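A single protein chain has been omitted from the complex, and every remaining protein chain is retained in its original position.
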Amino acid sequence: MMAKENGGILKWMAEYDRRYVYLVLFLVMVGPLLRPIGMPITVSPDTVQYYNVLQEVQPGDKIFFTLNTEFSGYNEIQSGIIATMRVLVEKHARVCFGVAHVEATIIPDLVIKAVQAEMTANDYQYGRDYVILGYIMPNEAAVAAGAENFHGVVTQDWLGRPIAGTFLDEITDWEDWDLITDFTTGICTGYIINHYALRGTPMIINCIGVSIASEKPYLDSGIIQGLLQSMRGGAELEFLIGHPGPGLTAMDGFSFGHYMLIIFILIGNVGYFGYTRQQQMKAATEGSKNG
Amino acid sequence: MAALVYYYIKTKKVVHIRRVPGLDAIEEAVGRSAEMGKPVICSFGIGGFTYWTLAGLAILSHVAHLTAKTGSRLIVPTGGGDQALIVRPVAEEIVKTAYTMEGVEDQYTPDDLPFYSGQQYAYIGGYVGVMQRVRPGSVIMTGSHASEAMNIAETSNTVGAITITSGSYISNVAALACASDYILIGEEAPAAGAYLSDDPAQRASIRVQDLFKWLAIAVMILGLAARSLGNDLMLRLLAT
Amino acid sequence: MVDIIEISVVAVGTFLAMCMFSTLYGKSSPLYALAEESYIGFATGLTIIWNIDYIWKTGIVNIMAGDWVLLFSILLGAMMLLRVHPKYSYVARLPIAIVLGAQFGLSLRTIIFTGFIQQISATIVPLFTGGTQTLLYNWTIVICVIFMLTFFFYTVEMEGALGVSARFGEYLLYIAFGTVFAQTFMGRIGLVIGFLQSYTIPDWKTPYLLVSMVLVLALVMYMDRAGLLEKLTPED
Partner (left out) sequence: MAEILKNKQLQIIVMALSFLFVFLPYFLNVPQLNTASTKLVTICSIVTAFTVALAVIAQFRRGMNIINRRSRGWYFKAYMLVTLVLMLGFSLMGRDSGPYQWVMFAVVNPLSSVNYGILAFYMASTAARAFRARNTKALMLLVSGFIVLMYQAPLTGAYFTGFEPISIYLGSTFSMAAGRMFLISVTVGAIVFGVRVILGKEPSVLGISKEEK
């Protein structure tokens, strides 16, 4: 191996090509998808708190199902989105999809397909039980105006059909929603917190890993009532409702991805202390000798 | 709060702002780039006129003065968001003014402020592409950057540039703290911008912000003390 | 039976995705440019469609229903477009002033509560009553918030007690950064695994994913070795 000739394995561990990291990480994530193993999972208190809020939903409750995510974010939190929708349908809640990113306009269709069996079993009809509004939150002004005068901002659904005659006739402002379930990579979630949750509309959030530390203060201060965290939170919720889906099937690759990162860090530190630090000290002593 | 800002602006008393260590790192990075004869890349973010973008623009002005003095080439990638278009003319004006004030207006090249569209990921494609081609000595990425900051910082390290960044939200800061040679954490960037600028309003703002952080700490400590004695007066006051 | 349309979606999708992944090779390539420009073109078109849709539904439909005041939004919107006109860009200042003023009104009237007052009151927690775990959590939160805040003072020199407090706050911050880095990494690999799931489930999709990966990698390495990368990659 190249490393043996000029400085040994420790030098390689300190300075190996980062593309090894990319390739190995890719393989350990795709491998378990081809040959699933099935890992156990524990449920965190935050997920239980989120689940408990969903359990209090009553038949006929009006749910504002807001998608604050690009399509890429959907890959990470689709398990939480689908599991939440499944519970809402089993509770006979009435669901209104609203979107804050143009790429997410296609997600409601995917969610409905994923829970089609439950919706058919519960005789869900478009307009009466669920409505898809499309891109209604392009900016903070649109969120604030919708909170104060819903029909002043929203007049048609995502395919241009009037919303008059749907269950949204019962919505005037922020007070008329029984719960907001927000699925987010960031985008307009802060605006929904400021213009709905701050005024008292109950709200729970399923966020990507990046946003956990930013959303936790709102959970801890009681402004929102539940926080489901990233793909792992979605897998835990699937486990709680007893309906495995994309979250649980991803947990194998999830585990191996984490372990690969830990191994890379260990390799890096062994290389650092075993080689790089020695070189730095050698350079320092030579420098002081010549100095 | 508005009254406090107005008071400080009107008092004409120049507010003292401590020198943020990040500025020494920036000056060292530009100096080393000049020694190596390599260009400097400096960006101020992809947002519109926000608190963070203005901090990035103030630091851009400082870097432009340094590169004008040292004769290094300065490249300023712009774009990345719908609002970025409105900020771009101001960035052009800042760099041009810096080169004029240093007496080397002829070295100012508008083409070195490329606009990589209003799309975040097209902006990265352009930013990464120019880094891979020109192999800069240093990359100074402050202001309103979002998740693209990680792509840029890692590519900057790949091409061997000194990487100085700032993060405006915690998960970006955590990742950039590892990926960069130096990071301005949270509000160090706006504070650095105010330190560099002669604008009394910016300096007054930093003063007011410090006062409100002192107020937050004081209210917390008083509230905790009162609550420990069984009195929740502070909580009731805050709830009104 | 999988129809031809669905196969074309998977074949094109995996190929373009691997072209985008080729940036990990470390050099820009025409395949990356193809993926990037495809995304910019179609995504920009998408942005135009849905913003026009919003203007239509919220503006035009309401105006046609008799809400004449909203005519101002169309007028001010048109004025805003002159922002890019070299000679008449000053016309856009009026709509910018109105929108900025309203924007600050919307944010300043709410963030003072959600981002300041309620965060302070949520930190005023019982420190001497409650179970062991609650007390441990409460003391840690109080100490962290107060000492971390002292790290962010800029109009006083960091000396004496404040200097010690700021340095202690910085150590607490780095513990938080380790936690946040791990949470962020969890999110990012969840994203990749979710993407890979859409091209490995059901099984018939998997060959397209693996073939695209090998094909793109081979093409990029060939172009690199043949010195074609620089020649074929667009200049920016």
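All chains are identified by letter, namely A, B and C, in their written order; residue positions are counted from 1 within each chain.
Operating definition for what follows: a residue touches a chain if its C-beta (ideal position, glycine included) is under 8 Å from a C-beta of that chain, and two chains touch if they have at least 3 such contacts.
Everything numeric in this text was worked out from a predicted model, so none of it was measured.
Note that of B:I17, B:A64, B:V208 or B:M234, the residue touching the chain absent from this view is B:V208.
Residue A:A144 is the one among A:V30, A:V57, A:V131 or A:A144 that touches the chain not shown.
In the complete assembly, the contact with the undisplayed chain comes from A:A213, out of A:V57, A:A213 or A:L228. Residues of chain A in touch with the missing chain: 18, 21-22, 25-26, 39-42, 44-45, 70-73, 75, 103, 105-106, 109, 138-139, 141-142, 144-145, 148-149, 152-153, 158-159, 212-217, 220-221, 232, 235, 251, 254-255, 257-262, 264-265, 267-269, 272-273.
Residues touching the missing chain, restricted to chain B, are 1-2, 5-6, 9, 49-51, 54, 57, 79, 81-86, 89-90, 93, 97, 115, 117-119, 121, 147, 150-151, 153-154, 157, 168-170, 173, 175, 177-179, 186-187, 190, 199, 201-202, 205, 208-209, 212-213, 216 (touch as defined at the top). Annotation for chain C: contacts to the undisplayed chain at residues 5, 8-10, 12-14, 16-17, 20-21, 23-24, 30, 33-35, 37-49, 51, 54-55, 58-59, 69-70, 72-74, 76-78, 80-81, 83-84, 89-109, 111-112, 115-116, 119-120, 122-123, 136-137, 140-141, 144-145, 148-149, 152, 170-186, 188-189, 191-192, 194-195, 198-199, 231-235.
The rule is simple: only the chains that are shown with their structure count from here on.
If each chain is drawn as a node and touching chains are joined, the picture has every node linked to every other. No other two chains have as many C-beta pairs in contact as A-C. Comparing chain C-alpha centroids with the centroid of the full set of protein C-alpha atoms picks out C as the closest. Between the Cα centres of chain A and chain B there is a gap of 29 Å. Each chain gets a centre from the mean of its Cα atoms; for chain B and chain C, those two points are 18 Å apart. Each of the following residues of chain B touches two or more other chains: 158, 170-171, 174. Shown for chain A are the residues in touch with two or more other chains, namely 209-213. Remark: chain C residues 23, 26-28, 32-33, 36, 39-40, 43-44, 83-84, 96, 116-118, 120-121, 123-128, 142, 145-146, 149-158, 173-174, 176-178, 180-181, 183-184, 233, 236 touch chain B in the complex.
For chain A in complex with chain B, the touching residues are 18, 209-214. Chain C meets chain A in the complex at residues 24-26, 43, 46-47, 49-51, 53-54, 57-58, 61-62, 65, 67, 99, 102-103, 106-107, 110-111, 113-114, 118-119, 121-122, 141, 176, 179-180, 183-198, 200-201, 206, 209.
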